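Removed: one protein chain of the complex. Kept in place: all other protein chains.
Presenting chain A:
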Amino acid sequence: MSEPILSLRGVNKSFGPVHVLHDIDFTVRAGEVTALVGDNGAGKSTLVKCIAGIHPVDSGEILFDGKPVHIHGPRDAAALGIEVVYQDLALADNLDVVQNMFLGRERLSGFLLDEAEMELAARRTLASLSVRTVKSVRTPVSSLSGGQRQTVAIAKAVLWDSKVVLLDEPTAALGVAQTRQVLDLVRRLAEQGLGVVLISHNMNDVLEVSDRIATLYLGRMAAELPTRELNHSQVVELITAGRSGDLGLARPDVVTI
């Protein structure tokens, strides 16, 4: 088993009186896909936003590469090598693939854009991910399919020597073949040694692509187990009830919510 690259210890987060995250322990390992599942309102998005620096945590520790770090904003997270691919993609339709991948971090030669350098780097990254679905890196994003857009958004996150990539429902809006493309890409990210966090509602995707499954239930980490030790119905029970047989949270009479 590889070393944890990112781990959270006892993280708490409240919005006013609402206690959203209770003592969360969560580990992301390099070279593995960790699925983060849970019902609506379980705290998945909040947890991702805490890692991405959008929400500061109230208490608890975040370790990156074994060292405690403080993430105060998206830029801190990006500086550590944590990239988030949001559900709504965050691509500009009127720009082409290269322009989108380098948006906000354009490479310059003098005070002009270094188009050649950016185009080559974009193609190297896409090639390293075995992405062969884009006709030309100068294609405007508006003419790409949903799967291709998601691919570009993920490749954008990889471009920056990132170590951890968080994917928020990357296949939610995709068809069958396009979902296939994106899941293959998720696997390749892990094979390249990145720590990948996959948030998804689709159990088939999760069981197929992930190495470990972390289940959130009402703001608590119900279980964080290797995927091969779980089956479909156990994951569903963990999501809906917080426990499944011996797995998960203790009986509800002990739990205080």
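Definition applied: contacts are C-beta pairs under 8 Å (C-beta built on N, C-alpha and C of every residue); 3 or more make two chains touch, one makes a residue touch a chain; residues count from 1.
Keep this in mind: contacts and distances are computed from a predicted model.
One chain of this complex is left out of the view, and of "Xylose transport system permease protein XylH", "Carboxyltransferase domain-containing protein", "Periplasmic heavy metal sensor" or "ATP-dependent DNA helicase RecQ", the protein name its UniProt record gives is "Xylose transport system permease protein XylH".
Taking the complete complex into account, A:144 is the one of A:36, A:144 or A:166 that touches the chain left out.
Among A:106, A:208 or A:224, only A:106 touches the chain that is left out of the view.
Touch with the chain that is not drawn comes from one residue among A:5, A:30, A:71 or A:131, which is A:131. Although one chain is not drawn, its touching partners on chain A can still be listed: residues 74-75, 86, 88-95, 99-100, 103-106, 108, 111-113, 115-116, 119-120, 123, 126-127, 130-139, 142-148, 173-178, 180-181, 184.
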